[in-house]
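Of the protein chains in this complex, one is absent; all others appear in place.
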Amino acid sequence: MDETQRDAPASAPDPVGRREFLSSALRLGGGVLVFLAGAPAIGEAGEGYDWTQHRWAYLIDTEKCIGCGSCVRACKAENDVPDGFFRTWVERYVVSPEASHVDSPKGGLEGFPPIQTPFAPTKSFFVPKMCNHCKETPCVQVCPVGASYRTQDGVVLVDGERCIGCGYCVQACPYGSRFLSPETHTAEKCTWCYHRITKGLRPACVEVCPTATRQFGDMRREDDPVRLAIARGRVSVLQPHLLTEPQCFYLALDKEVR
Amino acid sequence: MPEISGYAFPNDVHVHWSLMIVMYPYITGFVAGAFIVTALYHLFGKKEFEPVARLALATSFCFMAIATFPLNLHLGHPERAGYVMVTPHFSSAMAGFGLLYSAYFVILLLEVWFVYRREIIETARRSRGLKRAFYAALALGTYDTSPEALEIDHRAVKVLSAFGLPAACMLHGYVGFIFGGIKANPWWSTPLMPVIFLLSAAVSGIALLVLLHQVTARLWRRPVERETVQAMARWLWFFPILTVTLELLEIMLLAYENSDAWHIISQLLTTRLEFSFISVQMIVGSLVPFILLAIVVTMNRYLHDRVRNTLAVIASLLLLVQVFAMRWNVVIGGQLFSKSFRGLRSGYQPALFDREGVLVAIGLFILPFALLYVFDRVLPIEPAAAPPGPPPAEGVVEPARRTA
Partner (left out) sequence: MESARHVFRVLFLLVVGIAIFSIGRTFLVPKSYGAYGPYRFDNVAEQAAIRLPRHGGAAACGACHPERLKALSAGAHRTVACEVCHAPLALHVRDGAKVADMAVDRSFTMCARCHRRLEGRPAAFPQIVLAQHQGGVEGTACIECHDPHGPKL
């Protein structure tokens, strides 16, 4: 295997302009920052991110997930998730008509080991999970200081400077998406990589998924494939009876999944 | 790391609401319960409660003073605790804390002030130097002890009791709402939760005062008032009957409806909470006091004073344990099963020396009694300790020697 990575950044002219590409890909935030910080001037013309122009949604096709755990590893690397806690995780279901077995060793961080169940399974599958960024969030409802909120582009966030670490939101989330970080002593959870999607990138988990299980889309774009799948396909959400209106939609979700 | 049986969501394995969150409703329970006792005299005029009225007021005050401590010890950022007052998010029951706590504390302060005002002034008059200045400041620079002023004090106390009773009830009821409003947790999510919390608060308050009455009677070498003990025993019998009925009703309904939650909750009750719920809360904590107090209430006429007192004391001690067990079973129990409804974690054992540990909890429980002692030094609780007021005018019958 030859290693070509040792090329020094050359000064030779290049049609793609690698430096420009990389620096713009990783530093688009500058304009965004200035733009957003000038609030409430959102919606004014200019480059940068306008949160009124997007309504993010997430689609998970559980028939494609192979349980490799790349998403969990990528999320941990992208967001400095503390050990033993998970912003996203993958569950394995091994099911027969009489019994079912669910596991998620370290959230799927290192993939899944082979498993022997005391019953003969008839079906099994993997289900990735994360914060569902619900429209009717039970977690934002119970935050006593307004540290947790939902942005106008549909992302539920936690203000780390405002959170007092009471843990009420952790108790209120029906999906187990939230945790109290032992490092910051505030509530944390999946942010759909807000620092990436505001720069036109995709969340890290979507970026690395090798089987297109995880897809990220914009409900405001007419031709968005995720939007079309949700609008036309048979989709489910987790714990629909709680009426939290999650924005993570699942294809082929089995009744065993809670 | 805790041991999990079954499957728990990966983030769901921690007990975030610790012993401190068990202590907080326990302490505010005393605040509310003690205030109910004092309101029974000051608001509803039940004479049998007169001997314990001031004691109950002082108890409510001293427990109120430290009520925020368990919360601050629990918060990830206690230095930001003030945000609940500055930017309260009122869709959250927890945000109500700032308002409810402040309002009730003001009412309590005012009631203590009006009850003790005459004695404060008299103490100021009798003292010299620093002590005089202190009591004069406490009196807010007023010196009026005329019968008209005292009558106004009397009415003020009644008004404050009338506001204070619902305030105290809300101060504790909102805690029940904090749990009751969480639809994600079926062990907590029931409309009965605020009612159950409040009723068991009354139980804890009355039980504590039964004990304190016995202790202070010995300290002050006064007789234990039979009517008082009897009246408190009667309330102490009724309230737990209501509480336990509601608690059992909730479980029966869960079992009857056989929802997906019942499967995991029945496991919770029969495995992780077997000791604390069935043995401690229900049998030792509810059934035994029920029998003891049934004897006191129904066989009142045939009982020797000593027997009545002993039965009441034992029942009260057991009920104090029962109320603690109830808080534990609700708070900790609700966190021992995962929201996946497929897994239970191993029991929660609070550390001994932790910031949220056992020693701190014991300290928090003892602290109000130390404050009670200080309170007594500044504002004597014992009724006869109050010096006599000005001699009554001709033909006017002097009322009881205190504005209680």
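As written, the chain order gives the labels A and B, with residue 1 at the start of each chain.
Everything below uses one rule, namely that a contact is a pair of C-beta atoms (placed from the backbone, for glycine too) under 8 Å apart; a residue touches a chain by one contact, two chains touch by 3 or more.
Model, not experiment: these values are computed from the prediction.
J.: Of the chains that are displayed, which are in contact with the missing one across the whole complex?
T.: A, B
J.: Of A:Tyr58, A:Phe126, A:Tyr168 or A:Phe249, which one is in contact with the hidden chain?
T.: In the full complex, the listed residue that touches the missing chain is A:Phe126.
J.: Contacts of chain B with the missing chain: which residues?
T.: Residues touching the hidden chain, for chain B, are 82, 85-87, 89, 91, 106, 110, 113, 117, 140-142, 144, 146, 148-149, 151-152, 156.
J.: Spell out, residue by residue, where the missing chain touches chain A.
T.: 1, 4-9, 16, 18-23, 25-27, 29, 32-33, 36-37, 39-40, 49, 51, 63-64, 66-70, 74, 77-80, 92-94, 110-112, 114-115, 121, 124-126, 146-152, 157, 159-162, 191, 193-196, 198-199, 201-202, 204, 207-212
The rule is simple: only the chains that are shown with their structure count from here on.
J.: Where the CA atoms of chain A average out and where those of chain B average out, how many Å apart are those spots?
T.: Averaging C-alpha atoms per chain gives centres 44 Å apart.
J.: For the complex, which residues does chain A have touching chain B?
T.: 84-86, 89, 91, 101-104, 106-107, 129, 138, 140-147, 162-168, 170-180, 184-186, 242, 258
J.: Inside the complex, what are the residues of chain B that reach chain A?
T.: 1, 7-12, 14, 16-17, 74-78, 80-81, 83-84, 87-89, 91-95, 97, 178, 181-185, 334-335, 338-342
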